[in-house]
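Note that this complex is displayed minus one protein chain, with the remaining chains in position.
For subunit A:
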Amino acid sequence: MKGKWHFPLLCFLLGASLIQFSTSWVILPFFLVWMLFFIRSGILFPVMLAAFFSGVLVYSLSAEPIEDTGSPYTGKILSPPKYNGSAESFSLKTDEGVILDITHFVGEGSSFFFDEFKAGAECRVQGEIESFPAASNPGEFDYSGFMQKRGYGGQVEVEHTAEITCDGSSLLGEFYERREMVMDELAGKTSTILWPWMKALVFGEQTEIREETLQAFREWGASHILAISGLHVGLLCGLIYVLFYRSGVMTLSQVKILILSVLPIFAFVAGSQPSVLRASLMACFMAIMWYLKLKPSMTDILSAAAFILLFINPSLLYNAGFQFSFAVTFSLLLSADFLGRDTRAWVLSLRVALISQLALLPLQLYYFYEFSPLSSLINLLLVPYFTLFFIPSIFLLFLAFFSLPEFVYEAFTEILGGIHVIFIDTVLYLGEGMNVQWVTGEFPLSWFLPYYLCFYVMMDHIVKGENRAAFCYGALLSLVLIVHSSLPYINEEGKVTFLDVGQGDSAVIELPHRRGVIIVDAAGPPHFQENRDKIAENILVPFLNSRGIRKVDAVFITHNDSDHNGSFAGLLEDIDVGRLFVSPYDEGDYKFKKTELSAGDTYGIEGYEFRVLSPGKDHLDKNDNSLVLHTALGGKGWLFTGDISAGVEKTVQEAHGPLPVAILKVAHHGSKTSTSELFLDTFEPGIGIISAGRNNRYGHPHPEVLRTLEKAEVEVWRTDRHGAVTVTFTDSNIATVTGFLSP
């Protein structure tokens, strides 16, 4: 069995994925054929079968729905309370085994009171379980599903101290407190430039590194440098070895024991992320093997670490960090022989970067819809700097904090901070130039199989030294990606998606064969929301990326109101916008060249025409001056009305008469000032789409409007009920209308 323990692990993971992802049944026949190869492999075959069925069993048990036992909830605090800027919260594991997120919004008249609670404390909480916000748009991050897979049953909001009593703590709680204390002390003494990096690289918390830096690292596929993992554990072990053995302070076996005892502490201090747990566990196993003078197989150690982690916490399987960490380690271990053949530093790091990037690509695309093909080059700069200089310096500095006088420490942090800032700024500047993002769009699980098959065969040939064959399979691998990204250009179906952006309008029109992408309105978040780009970042751009769109041909902004144009600035940051169309009475500042359109103007793209019906004159009201657009998609008429009131509706109707309209974007989110009976009678739309926020304060859509629509026999779709509403059409027909939440 030596060197073969990864086979049971693969079987276990396959069993688990069969339960979790409905689409993965496709791989079952492949799995069965694959298993046939192992029938004559002795003990391996039954072990693999057992692993497969235990995977099925473990994950079908954990997939069972969680029951609400009712208030009050009693249980233990899992980790110390955290503050995220507007609320303090902690995780409570109830006696029934469900994890609850206990949150307290801190604001006017309500001050902190969670900070006294320690990990391990027994708690009693009164309140009601609310579910986490679920995704209501394609491409949007599904927080609810994410938390559910991690074993969370919901969120309980606490308002008063009376609703919660907590007492005691555990040993772990004491440890957490010590960790917190050290962090506070360090934060005060370290230079402000260096502290965020120290916090990330020593304590595993990236919260203080600037978002744009983090995003740059993500785009370069270099997040693994920041996530504490094998690299850091390896450096730590190396550092201990040099400091204690090479200096002659300790014997070799003493050093082995020291490493064994330091690793668990390190894993804890570093924040117990899956990658650091994986690396520490593997290092522990290796130290034990080393101590017993056994020569282990690295893939076996990796498999053992995976089994142990999944056994303790099955939900880790869904953790992106866990998946990235194991996938990249496994593929590098399998390539170890090949990597060892040429040890010139730059060849080695280029190969490591390339293999890691290729191994992680499907996961990267599954989560982020895009990747940067040139990122390996940036890694060539980043990896040596971090591994050979920065991380060892940070570790040494951390040790120096406990042993050197304060002013020496402070001087050192200033120097290191100064060097680091120069380096990071240079790399960010260089990275900007090489930042060619390939937006592939949603990369579903069914595409993993052909991709990984090509990758495997390619690596197989590389290891054998058959470079020509390897190149062919590499080309095939790129072809998989190219075919996937070109699917929209073959697809003869077009789509119009009315996104659920809360109280606001935003519709994305994708023409058949991807002949063009047009956006009508880009709603921003409500006024009290501090982050003005929240909707662009969380809904609009992820949606466009998930559809593989990086360039939009035209954006129509109907009028200058935040719920129609608030996300335009955020959109510009990530998406190339071709043209911006507004009405002549729009006084918004878009920081972009705008083209004014008024009644009678048209915009044509690839044979599709958008006609402007209004405003023909100044109606002296922002809403009434909305652009009204008419177009024909799928052989049917479409009318986008912005926020016009019944008065303007009448003007439009008188000026243009009974135009063919099958699909109507109901004006002003369904306000009763719009959508008159007369209007509906003239245009006779078959489908009406209302874009309004859930429980919005204006009471949109108004019941009267709904009644009018019903009377006119209009099929109504609402973003507040159905989530994003998607209408698909072909060149001659409207195919389907679906809601994201209730298809």
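Everything below uses one rule, namely that a contact is a pair of C-beta atoms (placed from the backbone, for glycine too) under 8 Å apart; a residue touches a chain by one contact, two chains touch by 3 or more; residues count from 1.
FYI, contacts and distances are computed from a predicted model.
Not every chain of the complex appears here, and the one that does not is recorded in UniProt as "Competence protein ComFC", selected from "NADH-quinone oxidoreductase subunit J", "Hydrogen sulfide production: membrane anchoring protein", "Competence protein ComFC" or "Cytochrome c family protein, putative".
When the whole complex is considered, the residue among A:Glu116, A:Asp337 or A:Glu432 that touches the unshown chain is A:Asp337.
Taking the complete complex into account, A:Asp460 is the one of A:Asp460, A:Asp621 or A:Asp731 that touches the chain left out. If you put the hidden chain back, the residue from A:Lys2, A:Arg468 or A:Arg697 that touches it is A:Lys2. As for the chain not pictured, it touches subunit A at residues 2-4, 6, 10, 34, 37-38, 40-41, 44, 295, 297-299, 333-338, 456, 459-460, 462-464.
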